[in-house]
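Omission of a single protein chain aside, the complex is shown with its protein chains in their original locations.
A, B and C are the chain letters, set down in written order, and residue numbers restart from 1 in every chain.
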C-alpha cells in the first residue's frame, strides 16, 4: 500500500466517550508523523458521546491511518478518514429561485466546491435558469398522481445518479417516510421560518398575523418528524409593522438563501456531526 | 384657559382610516401655529386602521388642541394629547434579578424616565437588592394559598397605588384572566423565548433539547392567551452545541433584560399602539 | 391633459423646513381626492431640512399634482412625482462574481424590478456568467493605458446607453473625480468593510491583522471622497480567531452581496434621499 506524499485528510470520529480518546488518537497521529492542521473535539455530557474532527497532513495511507485509529477506539466507533473531495448533490426545487440561484452562483464561481449532478423539480418554472448554467434539469410533474407515484418517479431518477446529498432548495412538497428513510442524514432542507416557530404552510403569513419583530430561517437535516430534524444553521432579520406578509417573505428569502448555503458549505466540508436530533458543528 | 408657553405634547391618534386624516390633523396643528417636531403615521391596510404619533410644540392648550382634533376625526377615534410625563410602574418579580436589576440601574441614572412605585414579589429573594435602591419591596407569599387568594392580596396593594403599567420582570406565575382583564393593555411581560417558540416552562431546556443555533426573548403585552399577547420587541443571540441549557439560560438573560428595557422605554415614551393582537411601534 | 384612472405615484419632497409643510402637501392630496397609501416625513433638526415620501393613488395627472405641490412649497424645493417605473442600471465589475451574481438572480426572477442594460468590466472573467443571462457584457481592458484613457472609453459606452444608476458590484478600480462628478448621486458602491473602518486595499487582511470579532460591509453613494460617500445600508457578521483572512473574505462576501442588493432595492424604490453626506432612508 503506497503512501501518498503530502496527503491531507479529514478524520471524523464519533463514539461513546471514554478516558484517553484524545490521547490515543493523537498518539496515532504522532506515530504516523502527521501534522495536525486543525483539531476540534466535543463531549456531549448528557449522552456521554465523543466527537472529533481533525485535519491532518503528511505522508500516509488513508486505509492504514483508519485501521490504526479503529484499533484504539471503542468497538462501535464511527471513524472516517476522508480526503477532501468534491461531493455531489442533487437539488430539489419547486418554483422559487432564490435558494437555488444562490447555490448556482456559488457553484459557478467555485466558492462551493461541489458537483451539482441534477436539479429535480415538480414544476418547470426554473428550467430556464438551471439551463443557463448547463446543469441537467429534470421536471417530474406531480399533478394528477399520488405522492407515492411521484416519489417513485423521482427515485427512479436518483437510482441512476451518484450523489452524496439531496438539497431541498424550497421544495414545497412533503416527502413520505418511505422516501426519507432511504436517505437518512442525506437530505438538507431550508425551512422558511425560525424553527421551532410557525410550523406548516405560509409561515410568513403566520409571522405577519402574530406581529413578530424578527423573522428567521432554519437549515436542517430532514427526518420523518416534519420540520423537526437536526438543525444545522439559523439566522434572523428584523422586521416592523410596516411590512406586510409579502414584504416579510421577501426579507425572509435573503435569510433563507444565506442560511441554506452556509449549512451546505458546512456539510460539504464535513463539519457537521449528527447527535440524536441535534448537530455538532465544528 | 391659559396657554402655556413652549409647551410640548405627544399627540396619539388611532381610528378607522379615512381620506384626509393627515390633512385634517395637520391643519389643526397649522392653525394652532404649532411646530411638528416629529410625525409618524401608519395605515394598517388589512384592517383599515389609521395610527398617528406626533410631537408638537408651541404655545397652546392641551385641552383645546384635543378638542379641535376630535372635531375633525371620526366619531369613535382614540385621541390623546399628552405632555411628556413621568409615568409610574409597579414591577412584579420572583427570584431572578437580571431584568429587575437592569431597570433599577436605568432608573437610578435617569435613563428611564419613570417612577418605580413598588416592587411586588412572591419570594423575598430580591428584597435586599430592591432595598439598596430605596424602593418599596412588597413580599406577598404565594405558598399554601390558591392563585385567587394570592392575586386578591396583590390587588389589595395595587388599589392603594397610583400606577400606569405593571412590568413582569421575570415574574414566574401565571396571572388569572380575572387579574389580566382588570389591567388590559397595562401589563408588559418579558418572555424567555423567541415567541412563538417554546411556549411554557423552561424554554432554555427546550431550546437545548431541540439543538437550536439561536435563542431569543420577547417583550409583549399580557393578554389572557398565555404568551400570545401583542409583541413589542424581540431580539436574539447565537448559541452553539458547546452550551448546555444553563449556559443558554445565561446567554438568554442578557437578551431578556435588554429587550424588556427597550420595550419599557418605548411604552413609557408613548411609542407603542395596540392593533388587535399586534403592535405599531413608532 | 387627461387624468389616468387608478394611477399610483411616489411623491418625493426635499426642502428647507418650514411650518405647515405637512398641512400644505396633504391639503393638495386631499383636494385632488387622492388615497395616501403610505407617508413618511423626517425633519433633520440640525440642518433644518424637510424630507417626505408619499405613495398616493387615485385619478389624477402627474404634472398637475406636481404643479400644485410646487405652488405650496418653498421656492427652491425639490419635488418629484414619479410613477413607479422600471429603472435602468449599468453594473461595473472586475473579477469577483458574488455581488453581480446576486443581482442577476434577483433580476432573473423578477424580485429586482430593474433593467440591467449592460455589465461593464475591466477584466473578461465574468463574461461567461453575464452571457448566461443574455445581458450585454462589455469588456474594456484597463491594462497599459492610463486611468483617464480607460474612463474615456467607459464614458463613450455610457453615452450610448440610457440608464439611471451605475452599480459598482465589486469594481476594484478607483474612479476619477472627473468621472464621479458627471454622475453625482447616481453611483452606488459596495465597500468591503464596515465603514468607516479599514479604508483602502484588502480590508479583510486588515481586519484579520487587527483581530476583530465582527466584520461588515457598507453600500454607499460614491463621491470624490474615497469610501466616504453617503451610506445607504450596512450589515455585519461575527468572526473568530479560527478564520484566516481568506475565510473572513468569504464570510464578508455574503454580507457584501446582501447589503448591496438591499441598498439597490431601496434606491430603485425611491426610498433614499441624499442629505449632505448622509442619507434618509424611508
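Convention: contacts are C-beta pairs under 8 Å (C-beta built on N, C-alpha and C of every residue); 3 or more make two chains touch, one makes a residue touch a chain.
Keep in mind that what you see is a predicted model, and the values were worked out from it rather than measured.
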Contact residue for the chain not shown (choose from B:98, B:123, B:139 or B:186): B:98
Contact residue for the chain not shown (choose from A:29, A:137 or A:163): A:29
Sites on chain A contacted by the missing partner chain, in the whole complex: 19-20, 22-24, 26-27, 29-30, 33, 35-41, 43, 45, 238
Where the missing chain touches chain C, by residue: 42, 44-46, 194-198, 209-214, 216, 230-236, 240-242, 244, 275, 277-281
Residues in chain B touching the chain absent from view: 38, 96-98, 101-102, 104-106, 108-109, 111, 129, 132-133, 242, 250, 253-254, 258, 261-262
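The definition used in the following text is that only the chains that are shown with their structure count from here on.
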Chain B, residues touching no fewer than two other chains: 45
